[in-house]
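Excluded from the complex is one protein chain; the other protein chains are retained at their positions.
And now, chain A:
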Amino acid sequence: MPDVTITVDGKKLTAPGGTLLIEACKRVGIEVPAFCYYPGLSLQAACRMCLVEIEKMPKLQTACTVPITDGMVVTTESEKVKQARKSMLELVLGNHPLDCPVCDAGGECELQDMTFKYGAADSRYMEGKLHKDEQQWSPVVFFDRPRCILCYRCVRVCGEGMDVWALGVQGRGVSSVIAPNQEDHLECEECGMCIDICPVGALTSGAYRYKTRPWEMKHVGTICTHCGDGCKTTLGVRRHDTGMQIVRGDNRDKSGINGDFLCIKGRYAFDFTDHRARITQPLVRKDGHLRPASWEEALEVVAHEFRDVRESKGGAAIGVIGSTRTTNEENYLLQKFARLVLQTNNIDHHRTADFPALAAALKGKDGATAGMRDVFSAPAMLLIGNDPTDQHPLLAWQIRSNVRLHKARLYLANTQPIKLRRQAAVFAHIADGGYAALLKFLAGDDSATATLLRDGTPRETLIALRDKIKAEPDLIIMFGAEIKGADVQALAAFAASLPKARLIALADYANSRGASDMGLYPDLLPGYTASADHFAREWDAQLPAQPGMSLAQMTKAAADGRLKAMYVVGSNPVARFDFDPFVLTKPFLVVQDMFLTNTAAIADVVLPVACAYEKSGTFTNSAGDLQQVQKAGDLAGVKPDFEIIVRIAERMGFDVRKLVPFGREGVRADMGQSRGAQSGEADRHYVWLKAQNLEPKMSPLDPQALFDEIQRVVPGYQISRAALFSGTEVRTHALTAGNGGTSAGTDLIRSSNDTLFTSGTLGRYSHALNSVMENRRRAPAGAAAD
């Protein structure tokens, strides 16, 4: 609509006609208070807090429902308006318990804030408040009914936002009450969005309630360590006898890539951090048993063995398995450590998407990939394989919101009737294993329909799918681990035949994409670089000439006795890949992990590490959005992987400066502040630097020192640091700007098929995820919401 000009409190403002008055006011910094209004959700006009005066209208009007028209003159803070708001608060507070001192929302409550502003402090009523007992709806959702002010935000975010529709209203008048879908409990996706969006303390989190007061916490915005979507989660931390304890995860400031959204994992599954099974001191195997040891002793054993094997058998006798949950800096450091220090190309990780094949197909094609935010704004989307509702909750939210708010078109092809079909313009339910045939069909081979069709899916659906996709002027194509190798090439070729199509490959873990971009491959260096020349020059070193072994080849070599040492960092191959764990007992096995995983349990040395919430660095999500990981918690006894790798190298007699280019001219140490260092960590680094006769400039243990190098040498990572450090995400382009090298071993690509309630190795150490799963097992079969 054309722009119109209105006057609000004497200020002129111009906005498109039809903009809601409450939104127009925000443009000039005027906040009109509201409980029920929430951007992106349907209008309610129920709380009557946003009443304003509009000239020529006799009654006060709700700013949340009035579209602006040219020449409108609005007053948002007249005596009449203030009086109306005050009386509205008096009415709400009439039945609202004044238990603020023990309420979880105390200090973070919109009703408190508004009462503070409008001062509805007088009590006008003599009768008692209505009381209804509190209810527990699920392991993580509690509902204190009298505190509810009936703004219906929870009902809408659950229905409209999540497409779960688990909440509704029962009763009428003053007996109205929000109620869950299963009479006295919830069966839902447990995303906790209802808790986040509740303006008061009616809906509270089972993981957080009654633990602390908001002002006792420090709030650290970081990136969720679970799936590959890269949601920002704000961790509430407070002092604890073992360091800094994380007591809450939520979506406090909505400033992340995920906007309003956060799922069960980002919200509750931080609690693995203080699981009692956490290892807090190094373990070294002696007389067949893992025994506690000092860091000095353990590092010495590791460095000694690694050097010994390298000297006696050569680097090719050492294997390295990296992580999908460590930072980019750590991943980059690990492969550099493998190639320079251990002198081996035997390095791999748990692959969950075929990024190399996509990088090969998209090399040099600027703009051929899309970011997570683009999924919210694209006019059309095609999703092949995967079930984002379970595996990529943010992506599913972006897709749903785009369809709902922008009327975007979603095209689906899947072997399963996934929940997102409810948003789909066309859903092609294809035969099991039909993805290769689907790509042939999309490319124009109609004979492929024979193997594609499934009972109940007419041929016309497939034809319609293809016709409509081909007619889309601007399409985002997302695909899961089902599409790999040649299928990725076929899909990229199909995308290239469309007017405009951008691709996203969906990988499972928080830094799966980073592991791939940083070159945790036996046959690829960072940036999908097959040739060693560039990095040999950059690192001023001779790189190992012998081709590396993949994860499968390494386990075979271990079984054959060819592999003499193995370094597993933040990975649990024993649980993930079906081989005899006994083979890994043959080489000298070093495992860095938080827990005594199946792999760690058979190691010779176990080094306890900080998790992603206890260190700093960067993560790259599935779609290539780079974000900063901020240190929130702290646990005495553990160290970040970064520090451990550097220390092993140092003990192996390697010049650490060649591994981490710290102390360069003009780069000063920041004493840890920018990394969210806490509890004297900066001092610890300072002491270490002094002891090594090093200047207290940027430390070799500081990931930022290596991020400089990543920015310089990894294609597609030439990003703005200012943007990154301001807390927003920055697009990287390693797939299109990279060197396009492919990696053998596409058969190693397998999705972990994590659900909303599982999360690889971490999931089993999360009390919240376990209690939800336990609750689900007790629920009658078939009752789950879809």
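Rule of thumb we're sticking to: a residue touches a chain if its C-beta (ideal position, glycine included) is under 8 Å from a C-beta of that chain, and two chains touch if they have at least 3 such contacts; residues count from 1.
What we mean here is this: contacts and distances are computed from a predicted model.
> One chain of this complex is not shown here; going by its UniProt record, which of these names is it: "Potassium-transporting ATPase potassium-binding subunit", "ABC transporter permease", "NADH-quinone oxidoreductase subunit F" or "Membrane protein"?
Of the names offered in "Potassium-transporting ATPase potassium-binding subunit", "ABC transporter permease", "NADH-quinone oxidoreductase subunit F" or "Membrane protein", the absent chain's UniProt record gives "NADH-quinone oxidoreductase subunit F".
> For the chain left off this view, which of A:K12, A:K59 or A:R276 is in contact with it?
Going through A:K12, A:K59 or A:R276 one by one, A:K59 is the residue touching the chain not shown.
> Which of these touches the unseen chain: A:R124, A:R239 or A:R291?
Here the residue in touch with the unshown chain is A:R124.
> If I consider the whole complex, including the chain that's not displayed, which of A:R172, A:H289 or A:R777 touches that chain?
A:R172
> Pick out which of A:A46, A:A532 or A:A601 touches the chain that's been left out of the picture.
Of all options in A:A46, A:A532 or A:A601, contact with the hidden chain holds for A:A46.
> Quick one: which of A:I149, A:L452 or A:M549 touches the chain that's been left out?
Answering carefully, the residue with contact to the hidden chain is A:I149.
> In the whole complex, what residues of chain A lie against the chain that is missing from view?
With respect to the unshown chain, the touching residues of chain A are 43-48, 51, 58-60, 65, 83-84, 87-88, 91-92, 94-95, 124-127, 130, 149-150, 169, 171-176.
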